[in-house]
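Input: one structure, supplied below.
As you look at this complex, bear in mind that one protein chain is not there, while each of the others sits in place.
All chains are identified by letter, namely A and B, in their written order; residue positions are counted from 1 within each chain.
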Amino acid sequence: MTAASVAEPGGGSMLDTPPAPTGRPRGPLLRLWQQVKQAQGFSKWLLWVGAAITAVFVVLAVFAPLIAPYGFDQYMSHGVRFAKQGSPSGSHWFGTNVRSVDVMSVVIFGSRTAIEVVVLAVAFSLVIGVPLGMISGYYGGWLDRVLVLVMDALFAFPYLLLAIIIAFLLQNSVGSGVLTAAIAITVIYVPQYFRVVRGSVLSAREEPYVEAARALGARPRTIMGRYLFFNVIQSVPVIATLNAADAILTLAGLGFLGFGIQPTQAAEWGYELQRGVADMGAGLWWTSVFPGLAIVSLVTGLTLVGEGLNDVLNPVLRKRSGRRVLLPRREAAATTLPTRQAADGRGEQLS
Amino acid sequence: MASSGGSLRRYALTRLALVIPMVLILLTVVFLLMRVAPGDPIQAALGGKLSPEQLEAKRRAAGFTKPLLVQYGEYLKQVFTLNLGTAITDNQPISTVLKVNGAATLELSFTATLIALVIGVPIGLRAGRLRDSAFDAGGRLFGIITYAAPVFFVGLLFQLVFSKWLDWLPNSGQLSPIDQAELPAHTHLSVVDAIWDHNMSAFVDALKHLAMPSFTLGLLLCGVVIRLIRTNLIQTLKGDYVEAARARGVPEHKVVMRHAFRNALVPVVTVMGLQAALLLSGAVLTEETFNWPGIGNQLVTYLNNRDYTAVQGIITIFALAVVFISLLIDFVNAAIDPRVRY
Partner (left out) sequence: MTADNVLSVRDLRVWYGTERGSVRAVDGVSFDVRKGETLGLVGESGCGKSTLGRGILGLLPSGSAVDGSVRFRDRELVGVKQSDMREMRGAELGLIFQEPMTRLDPLMRISEHFAETLRAHEPDLTSDEIDARSIDTLRRMGIPPTRFRHYPHEFSGGMRQRIMIALALVLNPAFVVADEPTTALDVLVEAQILSILHDLKQNFDTSLLLITHNLGIVAEACERVAVMYAGRIVEEGDARQVFSDPSHPYTRELLRSTISLSTTALHYIPGSPPDLVEPPSGCHFHPRCPSAMQVCGSLDPVEVRAASGQRVSCWLHGPAELIPPGGTAPLQRQELASADEA
């Protein structure tokens, strides 16, 4: 099977950012969307399934009080205490856990917690990481070197440990809860955005149109805002989605180890799994399996969206459509050769 | 050939020199983090268990009454002489913790990485080659789900199936209590020690205990490996030198195996090195789930007991480990890829 690519003028570029638009704000986002719509085959499937799964959880999160049968901390109803570690039944589809709380409600409210934390964390990371990356990449110099060193150090450090320590330290000031978890996760992910954005800016900075802008006297703020920004945000959606997926795992990890959100403040899947370890020893599976499946599903959904986006937007991975071509039959054009010279078959060679 | 050897050595030295600022930053971060907590470590760990005079004595002995900068200097000096201090709560020197528990974590991590590579590399290569086929779709999904499932959840499920229902494998610890007591610990790597001692039953026991934790952690890494290799292979198959080889009539399977595969695997080494952070984080969670006596497990215990000195010591170890691993990866990279050497 041959798979040679046609030599494009100027060769293929290894940058994964397409050339920048003319600076109109709607342009790049619209183009992103158009590329998404053109997705083919498996990538398309990835995207839409992932989006559907994520949407389900978002709905659960937003409408939790309306959907969940009971409160996330509710261990009795009408003065009657729920069964402790009761197996799944008609009134408790997912059973109850050791605190006599309905597992299904915990799972549903857990979505709310997860989405809240993740949205906060991603928002914070973007607001901090993207500008830092742009400034560092554009100005260079000692600021850049220092930032890169710090970010690299943070990036190299085992993320969970970092999160644990920060959660730990913030416990006394901010109290454990959604905000603490969000901040802890933000600190881990800022370096990622920083690196990617900085890398984008570094390559875009050398582009001729930026040089031209500088030559025309544009201020750095203008250049960064109008030219570089849109170039840079091309890679952000994929990173943000994959980061969101990671963030949920980190949150659950924190909860599992006991450094996350406490059950009195909000339902959290990781915490339930920690409690579930003991249950598992006794063969009680429902207290762990349902929260666990929730984690797997939401993270898978987000990852599918991220992978699908990557497939579609990343020019390296983008597949040519390779549509079948049907060559039309040749028209019976005038094939008789002219009379100027004795037509001797076209292969005649002049010496 | 002489030039290649020499430049590799030069590369090594240069790399080592560049590493020092990174290490300093990490150590400073660790130091500051530990000092940011309100109160002092002694109070946090032992407050309420000892009288105020005893606490004060301990405080002075541990050096917490000195000015911050002096403490920082002492901390750095300690690290460079490889003295990591002593835990406050159980008086264990951190170096012992490193030797005993660190070995257990090493055993777990190493086996997990091996499993991840053995499973992940072939799947990733095949998926990349047969792009958009059913195998590719399945492989990618497998990679995504193994990463999406939290390590502790997978561990719990394994425990449910293999320990509870089938009763094939033990669900906690590194060795059964009998073997633990009997087996002389040379390296604290239970499998190695068993072989050392020619103890067959202990060997089997060690393997049985190692199986689930390492497989659990290995699956997590496996997902990353599959996605990485697949993407790399797709990229290399589009490469110019691949097209050129085809133009010379090199058979397709040779083109794929010799040119595409090898070039696709080169960045894997680097990325696996970067995954050291992921590996260590996953190890902490795995150790908690299976009660594996590793350094992560110890860390969590110390954290819960508010033993800041121990925590500082262990985190220092982690930081240094990450730096060391990244150095190692760079050297391996330079050995494989002739373009890298300075």
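Basically, a residue touches a chain if its C-beta (ideal position, glycine included) is under 8 Å from a C-beta of that chain, and two chains touch if they have at least 3 such contacts.
In this text the structure is predicted, and so the values were computed from the model without any measurement.
Asker: Residue by residue, what part of chain B touches the chain that was omitted?
Answerer: The list for chain B reads 239-241, 243-252, 254, 258-259, 262-263, 266, 336-339.
Just so we're on the same page, only the chains that are shown with their structure count from here on.
Asker: If you average the CA atoms of chain A and of chain B, how far apart do the two points sit, in angstrom?
Answerer: 25
Asker: Okay, in this complex, where on chain A does chain B touch?
Answerer: Residues 1-5, 41-42, 149-150, 152-161, 164-166, 168-169, 172, 245, 249, 252-253, 256-259, 270, 273-274, 276-277, 280-281, 283, 285, 288-289, 292, 295-296, 299-300, 303-304, 307, 316-317, 319 of chain A touch chain B in their complex.
Asker: Mind pulling up the chain B residues that touch chain A in the complex?
Answerer: Listed in rising order, the residues are 21-22, 25-26, 29, 33, 36-38, 131-132, 136-137, 140, 144-145, 147-150, 152-153, 156-157, 159-160, 164, 171, 227, 231, 234-235, 237-238, 243, 246-247, 252, 274, 276-278, 280-281, 284-285, 288-289, 299-300, 303-304, 315, 318-319, 322-323, 326.
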